[in-house]
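So the structure is just underneath, and the comments pick up after that.
What you see is the complex with one protein chain gone and the rest in place.
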């Protein structure tokens, strides 16, 4: 269990870094959505490693194949299944993993959970698993756009970017930043000066056999009001779960987040004023676009933290599966910073949550 | 929707601050669990307002009634339903709420979502809704204890405490702190010096008609290994969702959390060494007890941030439901800091997630 | 588990014949539905025992209380919880049940499942459990009516009646029969001659210390087209599950049902012809209103079989909980035929399935 996400726009992902392939089944997609497969592939390409010096050098093509659910270029209402083949099965490449537990990887916990040592099963914890999410997320984005078009409202703009790498923090205007600005630099940091520093820091970490963490910041502009359910499925709870389900995440905050402790009720509360269209708007957005678990139409603002990549080429103390003390130094070249690749994953998970809540909200517009 | 939580240990809560009462139905409770109703009531009393100067002065008794699912002092396997009557329905008490939108409350978003103005429905967003969670959480704790007893293992120790109020941060040893220490002071901060400062700060905020936020920190010792599901239902994702579903939360972090950005892979990775019982243990716990979404047996460590209470007695700018500019100053006495009352809510949600994952994990112990 | 039903219009029932009460929580009800509590009570009265010689003599009032989710006479969008108190707890009334297994009751299987002997838990298998379903079903009917009104379409007419008791079969015109006709006679058989024969047969069975089974037939006219999901959640699969979840049911058929074996493709296929409004209609309805799992706008037609009541006052062979051979003769007066009371339960479950699928279908009307 645990491989199904969403209530009404529901996805089921499968596959691991070893084996035939990875993919996703979307159950609950409305019929007649025009499907843009090039966009799906483009989102997959964004998350693909091997694009630059800054990312890992494994070379995968990751061409997506639609197995079902599309006819004449549009969704049929049947499950939309997508598959990406694994092309990179190198026998022996992971042999050392069978012998020992890599620190801060899932090796040991998978063994503890499933009671047997299968490196292949553990491949489910690799970033490759996120292919299914990114593909489904692209479809979710297309659904959000189509809904906005149908309602003659502006399309939602989901923009995530690398906000921080180690001690380097970007300065970005969340009210204007767009995807193009994010994609200018391989770091996916739209602040050029910070991006340059990040590049240097990442390169230095690679030379040191070390790795770096950081944060991804996300804004969603043109939010539908009324998304999110009171109590358990609050919008921030579902978004938070979505982010914390991504590999290597350690925390999540929305709006003021942890900095809320520095404020008081007087400064934190977002005053209402009449908006341009007569409906209330707020003069600040410490709430991050969500009040009482429900979107208020202000931009959704949140931040996700990713730990330094666990795979490093420096020697580390660990134990073998037989409990013997040993030392591990990962061979090959490794991605010293997952942040740039995490951006499309964050975008995708955001779109999945929003699409689900858009469909869940329909019932309240009936009467 | 959104009022059902959990997969195998599943709860459905109902009720709001107005109306007949609040409660919970637990579906999926194993049969033959000895039910300690005094413990349930004690947990409810912990979350009850009106206990001290530090908390709100509304006076409610909140006596829990079991409606079904228990016979001869033990669970029958049928749904366990619990009800707490609302005793505090004061007609007119919320009349002003019908006229305007309170800043950073759910008033406006509930209207946007449901399309009508029902103060009563909005009562679902009040802290009173958490009664059902706390009652069910107490049952979950009893289940966790019974499982540990049956397995002849130490009972899990779920301990949450107020870690920070505004700028005052406690110093607490997570490896030894226990519930008794937490309950010594009304702040639920087990660091006496910090507790005294917090008390002063909260009292000052009350005098100022203002409010304060802060953080609750949680440790779970004697964790079962192997809890959590890869991919979406990672243990930290489910715990994170549970916390972010509590009213007034703005963020969540596990283990190193946002401070992970300050470390590198070398310092962040938790080295494995042979443990006392021969199985691997780690010499640090930056992972916070979870690796790859699955518990590794180390203490679960996380932190949840609560914003300053939205209800303040100082005047605030806002608009009426008709879009007119107005000023709101909440009448009566209000709780200037939700943190002490949040502690039992956090404990309860933690227990609910752990109980659910204990039951979900059973299938992997079969073969 | 197993006490939650529905995907988008989702109910959670609780309570048993012993204990504080029985009830239901509806999660997923659209906001702004005007709630007619008198109708809910009327449906509950229909299922109540003690109304006549033909039904059981236990006397319960079963007044429903709304605990949450309604304000100003309309649904708020929050969970709608309803409670009916148990007034009939007679200590000792069920003592003999503690000693032995009643044949064809759930006594033995509950013991086998839950591993302990709790008559109270077994009360979950009593007809009293259906109170929550009937109350929720009434709300579902009100939702279906409101949707039809909103769409300016005729309201769906859900009409169930007693079609057969033992060897007596009614002759009823499914295209015209209505609720009023069903309620004329205590048998809930709208064929007066058959009703009289059924009454005699039931009275004779009572005198014989025996019991009778039969069938309930259901028609739903003015069906929305397009309800039901391909594959697992076909409309007939969900309706069938709903019926087979009622106590004492042994079978279900839709349209031609088991008689389909007597036909061939030529005679069974429903030919399409142009309908009055131009859209296709069929000249026969062997499909029972569903093709490929989806409603086609023709009347939904199905039939549910109920076994003879297991409780009889004649002596029966059985064993004690200790495995000793013994004889059971139920004391008191018992309902020798569940069929009349089953009618409102069938109506309710039908409405619940249709309301759920109406809400699930919304997403396909978006684009």
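We call the chains A, B and C, going by the order they appear; numbering starts again at 1 in every chain.
The rule we apply is simple: a contact is a pair of C-beta atoms (placed from the backbone, for glycine too) under 8 Å apart; a residue touches a chain by one contact, two chains touch by 3 or more.
From a predicted model like this one, the values you see are computed outputs, not experimental measurements.
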item: Per the touch definition above, residue among A:101, A:114 or A:161 touching the missing chain; value: A:114
item: Those residues of subunit C which, in the complete complex, touch the missing chain; value: 1-5, 7, 13, 101, 103-106, 108-110, 112-115, 122, 124-125, 129, 164-167, 205, 210-215, 225-234, 236-238, 240-242, 244-245, 247, 249-258, 260-266, 268-274, 278-280, 282, 286-288, 290-297, 305-312, 314, 316-319, 323-325, 336, 360-361, 364-365
item: For subunit A, residues in touch with the removed chain; value: 1-4, 8, 10, 12-16, 18-23, 25, 27-28, 31-32, 65-72, 74, 76-81, 83, 110, 113-116, 118-124
item: Residues of subunit B in contact with the chain not shown; value: 8, 28, 30-33, 77-78, 146-147, 150, 230, 359-360, 362-364, 366-367
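The working rule: only the chains that are shown with their structure count from here on.
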item: Separation of subunit B from subunit C, taking each centre as the mean of its C-alpha atoms, in whole Å; value: 39
item: Euclidean distance of C-alpha centroids - subunit A vs subunit B, Å; value: 26
item: For subunit A, residues contacting two or more additional chains; value: 230, 360, 364
